[in-house]
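Removed from the display is one protein chain of the complex; every other protein chain stays in position.
Order of writing sets the chain letters: A and B. Residues in each chain are counted from 1.
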Amino acid sequence: MNCPLDTRENTQLLLDYCTRKLEPDSVAILERHIAICAACRELARGQRAVWHALDAWEAAPVSADFDSRLYRRIEAQVPWWTLVVRPFRPPFRTVTLWRSLPALAMACLLVVAGVVLERPAGAPAPAATDRAQVDSVQPEQVEHALDAMEMLNEFSRHVRTDSPDSKL
Amino acid sequence: MAKRVKTDIGTAAAVLDFDTELMLRVKEGDGASFGVLLEKHRSSLVYFLYRMMQNHAVAEELAQEVFLRVYRSRSTYEPTAKFTTWMFRIATHLALNALRDGKNERAQDRLDDDTSDMPVRQVSDRRPSVEQSMVYRAKLDEVRRAIAALPEKQRVAVLMHKYEEMEYSQIAKVLSCSESAVKSLLFRAYETLRARLAHMA
Partner (left out) sequence: MGNPGNPVERLMAMPPEKREQVLEKLPPQQQANLRQRLERFDKLPAAERARLNQMWSTFNSLPPEKQAIVTRQMQAFNNLPEARREDLKPVLQRLRRMPEDRRNALLNSPAFKDRFSATELEMLTDISQNYPLPGR
């Protein structure tokens, strides 16, 4: 290959290479070049060093009262009841929202709706609503779910240190 | 007509984005979904603004303003872009204005003090020596000064590329410029940073 340093556009290849964003086949070609080109080798070394240096800069945690301050500001502007929501969204509301989108979009939404924010990548989507389940809940399952939520809540407070104390 | 087509494309693209779905729920009056968006993006937004402004209090103030604007625009919200693109566009706009207003002018003077906010890394059974933590602080200080010295747009591009791990296309949308302009900004920024920081390897 020509030396990527010859044109600015191609130099981007080296940056992508150092940030591991480059496609594997391009990596192979570039690595063959780097092996024989001192200038590219030096740039790659420098770029990696910059990357590591930037890694060291961690931001301080968000203040514990960030949310409460924000909600106070929001409440000062809007009536409080617009913030109060029903924990159970009646099914027809969901349907109305979805119906307003094109069919393709709806198909995507059905997938997306099963995906939960903090769901680990690659984990299977939680089962869709099963009305039959509602009647078969066991008290031990309830206790177990509460245990899990308490633990997760404590963990999330610790990794954030910026949430108001939960009353759970 | 043209507008209609644009909206459809925007909607189709944004549908893949769960944040957009949440924001549409906020638009419908669902405050809990706003809480989820806040939870999901609070830290990365504050960190981005902190690295932009290099002052924690100013960063939080600006982040509050971003979320407030997001909430205020809920009724007119249209999913024409990815939610995070929209959010970072607001944040960048506010940060650049604040920098021009000199809101963080004390921050530059406080670079040295401010590192004391950072937890000094230590292993429970092996505390770092005073010397080690001084070396660490000095390095951190060098990084912060190098970033602060970058021209504004280059700084935004680097922070989004490095810490937010955004694609060139998304950075381009946040900065309202072409992808090749973003690559050029990053090229120049990293060139400067290599000159200043490569010795730290």
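Following the convention adopted for this analysis, contacts are C-beta pairs under 8 Å (C-beta built on N, C-alpha and C of every residue); 3 or more make two chains touch, one makes a residue touch a chain.
Model, not experiment: these values are computed from the prediction.
Colleague: Using the whole complex, pick out the displayed chains that touch the missing one.
Modeller: Touched by the chain not displayed, across the whole complex: A, B.
Colleague: Looking at B:Ser43, B:Ser73 or B:Ser133, which residue reaches the missing chain?
Modeller: The one listed residue touching the chain not shown is B:Ser43.
Colleague: Provide the residue numbers of chain A that touch the chain removed from this figure.
Modeller: Touch set of chain A with respect to the missing chain: 20, 58-59, 61, 84-89, 116-121, 123-127, 129-130, 133-135, 137-139, 141-146, 148-149, 151-156, 158-159, 161, 166-168.
Colleague: Taking the full complex into account, what residues of chain B touch the chain not shown?
Modeller: Residues of chain B in touch with the missing chain: 30-36, 39-40, 43-44, 84, 119, 121-125, 164-166.
The criterion applied here is as follows: only the chains that are shown with their structure count from here on.
Colleague: Quick one: in the complex, what on chain A touches chain B?
Modeller: The contact residues of chain A facing chain B are 8-9, 11-12, 15, 19, 43, 45-54, 56-63, 66-67, 69-70, 73-74, 77-78, 82-85, 87, 89, 93, 97, 101-102, 104-105, 108-109, 112-113, 115, 117, 160, 162.
Colleague: Write out the stretch or stretches of chain B touching chain A in their complex.
Modeller: 8, 11-12, 15-16, 18, 21, 24-25, 28-32, 36, 38-40, 42-43, 46-47, 50-51, 56, 60, 63-64, 67-68, 71-72, 117-118, 136, 139-140, 142-144, 147, 161-163, 180, 183-184, 186-187, 190, 193-194, 197-201
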